[in-house]
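Quick notes on the structure that follows.
The other protein chains are all here in position, but one chain of the complex has been omitted.
Chain lettering (A, B and C) follows the sequence in which the chains are written, and residue indices restart at 1 in each chain.
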Amino acid sequence: MPVNALPMDLRDFLRVAPAVLLSAWGLVVVAADLARYRRRDAESRRLAVGRLTLIGVGLALASAVALFGIDSLAQSDAPRLDRLLGESFASYFSRPDGLIFFGTLASGLPTDVLNVLFLTLLGLVVWTSTAYAFTDDLGEYFALLLWATVGMMLLAASEELATLFIALETMTICLYLASAFEKSKPRSAEAGLKYFIYGSVSSALFLYGLSFVYGLTGTTYFDAIGRVLGRGGHEGLAGNLVGGAALLLMLVGFGFKVAAVPFHMWAPDVYEGAPAPVSAWIATGSKVASFVVMLKVFLHALGPWSNPSNELMGPGWLGVVVVLAAATMTYGNLAALAQRNYKRMLAYSSIAHAGYILVGVAAASVSTAGPEAAGAVLYYLVVYAFANVGAFAVAAWLARDRDGDAIADLDGLARTSPALAVCIVVLMLSLIGVPPFAGFFGKLAIFMEALRQGPSGTRIVLAWLVALGLFNSVVSAFYYVRVLKAMYLREAPSVGGLQRAKSAIAVPIVVATVVVTACGIVPSPLMDLMRAIARPMLTATTLDATAVTDATPAAGATARPRPVAWTTPSRPE
Amino acid sequence: MGEVVVARILFLAIAALGLLAALGTVLSRNLVHAALHLVGFFFCVACLFVMLEAEFLAAVQVLIYIGAVAILLMFGIMLTRNTRGDDATSLSGPWRLPGLVAGLCLFGALVFGINNAVSPSGASPWAGEAARPSLVEREGEPAWAAERRRAVEDMGRVVGEEFLTRYAMAFELAGLLLTAALVGAVALAHRDEVGAAELPPTVEALPADSAEPVGTAAS
Amino acid sequence: MANDIPLSWFLYFAAAAFATGLVGVLLRRNAIAVLMAIEIMLNAANVNLVAFWRYGTPAPGAGPLPGVILALLVITVAAAEVAVGIGLILLCYRRWRAVDVDRYETMSG
Partner (left out) sequence: MDVGSALYGTPLFAQSHRVDLTVSTCVIWGLWLIVGFAGLFPGIVAYMVWLERKVAARFQDRIGPNRVGPFGLLQSVADGLKLLVKENIVPRSADQVVHLLAPVLVLVSAFLTLAVVPFAVGLVPIDPPSGLVYLIAVSSISPLGIFLAGWSSHNKYSLLGAMRAVAQLVSYEIPQVLSTIPVVLWAGSLSLVSIFDHQVAYGWNALNPPGFLAFLTFLIASVAEVNRTPFDLPEAESEIVAGYHTEYSGMRFGLFFLAEYLGVFSVSCVATVLFLGGGTPLPFSAFPVNLLDGSVGSYLLVDGILLAVFSLKVLLFVFAMFWVRATLPRMRIDRLMNFAWKYLVPLCILNIVFAAIWYEVVVRPGALTARNWAWGMIAAGLPVVLGVQLVFRANRKLAAARAVDADWPTVGTIAEASR
């Protein structure tokens, strides 16, 4: 029987080079740890394995930056790319659709930017991991971090539900395992099991919802789903109860992944129990990737179901997301007020931040600015991720020197390490959202998007949501300031205070501070970049010849690409 | 017509058995019995796959779920000496009724939704006499009909083609996922000879009869 | 076969199995039992996917069998999940001598 496969373009593998490199490097790290470093003493082994991992991250980062360069050249200066790479590669890289592997993955500027972001953050997390000894299975631990990142990068790039699902699972399964790696502490095992159970239940719910979306639309491609939904009736939830159930189930799935109230139960326990670097990676990498793909699914694929009836509480997911956002930020902030444990406080604060970001998601779906509105969310994610990586490096510091993570352990830090204390102040201020740090502009951008939108039915409620967000920012100041109070107003304990931070702790804090400050003082380059990548990210359309020839004759008319989410479907007036 | 009735009766029998098995999994106190019921459920699902003309998938289902997952679960049950029907393995008493009611409500809502669903892609509603698209070759059939006929007739091959072209990245990721799960699970479950000695023996006292061999009936 | 088993029968079966699994997840306290209930839920989703693949009309460019591919990936994921879950449960069992989810309460707040 003849093989009837579609011809595949092997150059596609070049465009996922960072992911390929990283997954191979994971094996290298495991093998090297087993074969070479096992017999060394714990300290030097940790440093050696960590360094090896960092080399891999560096290689992947280099490839990601190179791809970024190529892709930006392809957009800005195509002839130069021609000269650099030769005709065929140049034309391959400047293909307009930006989809690879038959449309299952996105590539191009958005993916490159996100890959660079993930890899930078991963570098910081890996570096933090070398700060203190929490596990003996170093090779496996670092490999899992790398593989989780592969999952994140492909998750953020996925344009199709099967790829999305498997990438999501790769990411979370690696993180379940990594959070149980601190074998000397029972709470780490507990964190792993809790994360696992909540996570796999949520992915089962998500999958069930996903199966209905597939059933309703007959396809798994985001773009095609969006087109089918846009073409169909505009009833949204009301007209199609099972569609509503699917939306809710998918929302539950994403809600678990980004720790939105009421699906946040796992987050505090897991953040507290897992080793600090793993918590950092759960709080930043996994959250960024989940939010990016949530933007894609909800704005690109399910965009037509956002609020088809033009009323906030009418059929559509917008109302649900608004309620989720309000509950999430309020609950997160109020619960964080009661915390004495630093990591737990960060957990609740990250829940609260998920609430702000959800405001952005809701706003982007109705914004008049079109897909660019999602740029605000992306900007917020970047800033949030850096600030949190820095904050969790502090947690690693606490775990190294105090073997605990109470906020009180930070007492008097301003005296012993004044420079780093200033950096922590900057991070906390940015998390609160105080100008001139980047957190402020992130919040500003999101709230501006929420206010700047057309349909009158949603305007009032979103304005209220913004007001609630502002109130919440004020509330959040109280618990972040508690950290500052401990550092500046309390005396250091006479014995057993925090030692001097080694580079593994200092570098992430400093880098995070620099990023947060720089993006705060000059917010526009990053903001412009994010706005620029938001559009291709959320409108990626297959222009592939194969898809068109596959099309049924009758469907030829609908195969034309057309922006989905932001053309408000013609309503029966 | 007779054929159709037989198919429907067969479906109903399989579905009923599958649901009973699922209920058994959820309700039985003894974990080994629960696992056995789970095997029955997996098998019924495999039979449903066969009825959906996806026999390759059915074989894979039997292979992975019964041949690997069930065995793994059994090992987990044995290694945690957890076969006894103590209250930790049973449903929590006061929550039993509300839980069942919640489940019924969910089922009712889903059935209502499925009954009223109208697929935006195809014109047909899901409920009622939805005939499956024919696999008989016809003149002027759409391209997808030919594709599907080929997929049904030689699913193993088409799955392979799809995995190596369209879903190449998903396929690679699945491999990575399995590697990661293997590496991580081994690292976690591996008992360090040194570490085990330092641990406190137990958090709470072992039940008095736990020195018995692990195989224990629920009688 | 003009008249076949209706699509909705498969969906009813899947919905019932899914609800059963969810009840199991909510009510069982034993971690291994919860794991089994999760497997039931994943299987229910698989039945849905395959039924939709067989009965539905694919949108243009969807490929010959997205539902089956997705189901295969789900089976893979389920296998990995069980391996990971058993590993984690064993780890916890060594600490607490119990696989009861409620009993792990070192953290709260």
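FYI, a contact is a pair of C-beta atoms (placed from the backbone, for glycine too) under 8 Å apart; a residue touches a chain by one contact, two chains touch by 3 or more.
Small disclaimer: the values here were computed from a predicted structure and weren't measured.
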item	value
Displayed chains contacted by the hidden chain, counting the whole assembly	B
Touching the absent chain when the full complex is considered, from B:Val26, B:Met155 or B:Ala187	B:Met155
Touch list for chain B against the chain that is not drawn	3, 6-7, 10, 13-14, 17, 32-33, 36, 39, 43, 47, 50-53, 55-56, 59-60, 62-63, 66-68, 70-71, 74-75, 78, 83, 135-136, 152-157, 193, 213-219
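As a convention for this text, only the chains that are shown with their structure count from here on.
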item	value
Which of B-C and A-B has more C-beta pairs touching across its chains	B-C
Approximate Å spacing (C-alpha centroids) for the pair chain B, chain C	6
Where chain B touches two or more other chains, by residue	110, 114, 119, 121-122, 126, 144, 147, 150, 158, 166-167, 170, 174, 177, 180-181, 184-186, 188
Residues of chain A touching at least two other chains	102, 162, 166, 169, 173, 177, 180, 183, 192, 215, 217-219, 228, 550-552
Touching residues on chain A, where the partner in the complex is chain C	102-103, 161-162, 165-166, 169, 173, 176-177, 180, 183, 186-187, 189-194, 196-197, 200-201, 203-205, 207-208, 210-212, 214-215, 217-221, 224-225, 227-228, 268-269, 272-273, 338-339, 341, 344, 542, 544, 546-548, 550-552, 555, 558-559
For the chain B and chain C complex, residues of the former touching the latter	1, 3-4, 7-8, 11, 15, 18-19, 22-23, 25-26, 31, 34-35, 38, 41-42, 45, 48-49, 51-54, 57, 60-61, 64-65, 68-69, 72-73, 75-77, 79-80, 82, 88-89, 91-92, 95-96, 99-100, 102-104, 106-107, 110-111, 114-115, 119, 121-122, 126-133, 144, 147-148, 150-151, 155, 158-159, 162-163, 166-167, 170, 174, 177-178, 180-182, 184-186, 188-189, 191, 196, 199, 202-204, 206
Residue ranges of chain B in contact with chain A within the complex	109-110, 112-114, 116-122, 126, 142-144, 147, 150, 154, 157-158, 161, 164-170, 172-174, 176-177, 179-181, 183-188, 190, 192, 195
